[in-house]
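Take a look at this one; I'll ask things after.
Of the protein chains in this complex, all but one are displayed in their positions.
Take a look at chain A:
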Amino acid sequence: MGLKLQQSYHHSVTLKVNEQMGTKRGYTFIQANRAWLPKFLLLWVMVMAFLSTWIYKKMDADNKVRRKEVLSSMCDQRARMLQDQFSVSVNHVHALAILVSTFHYYKDPSAIDQETFAEYTARTAFERPLLSGVAYAERVVHSEREKFERQHGWTIKTMKREPSPIRDEYAPVIFSQETVSYIESLDMMSGEEDRENILRARATGKAVLTSPFRLLGSHHLGVVLTFPVYKSKLPPSPTEQERIEATAGYLGGAFDVESLVENLLGQLAGNQAILVNVYDITNSSDHLIMYGHQNQDGDLALLHESKLDFGDPFRKHQMICRYHQKAPTSWTALTTAFLFFVICLLVGYILYGAAIHIVKVEDDFHEMEELKVRAEAADVAKSQFLATVSHEIRTPMNGILGMLALLLDTDLSSTQRDYAQTAQVCGKALITLINEVLDRAKIEAGKLELETVPFDLRSILDDVLSLFSEKSRNKGVELAVFVSDKVPEMVMGDPGRFRQIITNLVGNSVKFTERGHIFVKVHLAENPKPMEGPKAETCLNGGSDEDALVSGARQFKTLSGYEAADERNSWDSLKHLVADEELRYDASVKMKAADEASQSVTLMVSLEDTGIGIPLIAQDRVFMPFMQADSSTSRNYGGTGIGLSITKCLVELMGGHISFISRPQVGSTFSFTTVFGRCKRASFSDTKKPNAEDLPSGFRGLKAVVVDGKPVRAAVTRYHLKRLGMLVEFANSVKIAASACGKNGSSCGSKTQPDIVLVEKDSWLSGEDGGLSLRTLDRQQNGHVLKSPKMILLATNITNAELEKAKAAGFADTTIMKPLRASMVAACLQQVLGTGKKRQPGRGMLNGSSVLGSLLCGKKILVVDDNMVNRRVAAGALKKFGAAVECAESGKAALKLLQLPHSFDACFMDIQMPEMDGFEATRRIRMMESQANEQMNGGTEEGSIRTGEWHIPILAMTADVIHATYDECLKCGMDGYVSKPFEEENLYLAVAKFFKTKPISDS
């Protein structure tokens, strides 16, 4: 699992890198086109310039259209007005013509003469403001000339005021307005223009116009209007000839066009703004100007033409208008366009700036990203490097240490030995440090794998305690462990790492504690934590309690009586645990069901010491690697400060967390939780317990009295004794114990008489009457010879003098040195009770050798070893315990001896043998057995001698007890191993597993 995790971690790292590379490829649009950005900007500016130009043009065009419309409307208006006025004048002349024809021709005699005509026309001149004057010319045929000249008294003259030459007919002016009186008697037909006019007028019967010319009087440009006057009424729709025949004369008037238009324009608004020209366009190739100047400086670009109809179908006129000035520049359009352009320019620039910024930020981001990946990779690499290097250092270091050990075995002078030993100590320290660094690096590199094997938590705690027992004893510090009964015997987890955590914490505590105690407590985290009973209350209670106050010193209800940082381990909380456990049996069935249901068990381990504590300022960084409380710490106490950080990592790997409470000069309490798997019952009985020591079962049912004033300590003692299967009672002092014993001894007889009395040294020394009481006990002992309780003194450290005193006081049996461990207690008790064996034959054999003897007695054992000496030694050892030993010097020989059926009870097998090694031999034996078992099961089910299957316990004998070898042993079907050369205890442990139950079943 660990391994998988570690692989997936690696994968995830590489994946991460890849991913980040991937995102790098997946740039945003902006990022992808970063090179184009300036071009985009330029394009934008150009487009916007174009757009604003377009806007300008559009607005300008609108202006022009409006201007043109204004011009055309003005022009048309002028043209219409001119036309109207003109036609009014023409009508008037027409009326005059009718007047002349009526009064001059139809009346006889004529009602009009020059005088009348002049009078009338002068008075009606206001009706004809455009005409400079009117005149009437009579049609005179050449035959009538003389008559006419005579009648009037003057000769007909030409325009040049000369007497007219002879012509077919003449048109002398007979009546004229005063303004044009100078043309009287002039022949109108002598002027080319007038003649043409006259001819056209009499032919059409309508008013006709001449082309413009300079008028005689005013030298203004003007035209002459001519009307025919008929002497008789014309028939309806007369022919041209009829008209000519009927013509009597011609009425003419001169239009002063120039002043006419001048007047007209003067009446209208806006005449300053425009220029007006009037043209006669009868001859389309040569326009004759009637008004205005030919060369004008007005706005030539824009002009408007309006047709003029002066009533003469032959003549065509038009009016052309221009603006006086060129079109003014349109500032509005220009400003609008310019502002639009500027705004767009700014917007473009802002967008460009934003894009540039985005690109920059993204670049930075990617750079950071890359740096981050690199940093992480570097971190992993660092850890891996550390792991590798540490490992590489370890190998030669082992060589150095090995060689130093060898060197120490040679003949050395004392100085040399001293040097070598120093070197070895240093080397060992270095190895420890390297191991720690390696661990730390492994954790960081994610390479640490946790095992999941069943193990016995209690024995590990015992081991760790024994490791530090020497140190703590020298310091006078009490070291104790307490495991709640609810904690399962076997749990699934990593025993090595658990041991490391405990070792680290206990090691730290031992290092920093000079007095008081170090107390490890393990219970289920599900337990309700009884937090009631704060310190003040404890003190109060302590004060009222008889033991709490000893010689005026403040005592706390902790293990040693010293104050602890956290109250959790004090008696107030512990007694809940203990009480709880006693109640537990009532609800055991329910509890068990609940226990089995959950797959894992969460343990709460707390470790309390009464050391120097951790300074408040340093408490934050306790779990940081290489951080010690302060620099003086490493000077005074040594160490690297890496231990706690490793511990924290390990605890977290195990699914728990660690915390601590610490008060300077009072102590620290570290507590952590871990999650272990629960062992299945079935697998539990099956699995070998490689790290679980088997406690002797010989003490079951024994009764013990623990005399201890301190309940916590008493609970710890009871915990160890209970593990041995003993029944334990408490007594607060020796006196109480003595009285209890006495009572029991006398009244209830031997049944409830304690077998063992364990007295805590403090309780013994503090009681002034200790000696006396003990003697009382002694006396009673004498009274009951057969059932004398064994007196045992429990002490953390004891001086020789005290020891002597104790012996004198009656603790002749033994003194058990703390810290307590179940196995050690068992050994001591064996010693105490074993010596009593001879006196009490019924008690059973409790001594180690005796136990072994009982286990091995009468057993037939095969020893397989190619080494003669080894064989002999093994055989000797086994024989000593009463076993019948046979030897085989090779695997082959062993196979021969173990042909089924055989009568061997066990086999000790050397592993390294020529030809066929122990593994191979075992495999073959197992094969043989399984074949036999199959046959037995298939054939005669009840016919076999043995009830069980064939399975001879095979134990490997090996000199190197490394783990791999052990695994190999199990793999090929062995049941266990004993290390060579044989040691009694070792042998016992190995053999006990297989023969434990046999004596019972045999008997």
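Going forward, a contact is a pair of C-beta atoms (placed from the backbone, for glycine too) under 8 Å apart; a residue touches a chain by one contact, two chains touch by 3 or more; residues count from 1.
The rule is short, and it goes like this: contacts and distances are computed from a predicted model.
The chain not displayed here is annotated in its UniProt record as "Histidine-containing phosphotransfer protein", chosen from "Proteasome assembly chaperone 4", "Histidine-containing phosphotransfer protein", "Eukaryotic translation initiation factor 3 subunit B" or "Coatomer subunit gamma".
Interface note for the absent chain: among A:P236, A:G701 or A:P914, the touching residue is A:P914. In the complete complex, the hidden chain is touched by one of A:Q424, A:N867 or A:S930, namely A:N867.
Taking the whole complex into account, chain A touches the unshown chain at residues 406, 409-411, 865-870, 872-873, 876-877, 879-880, 912, 914, 959, 980-984.
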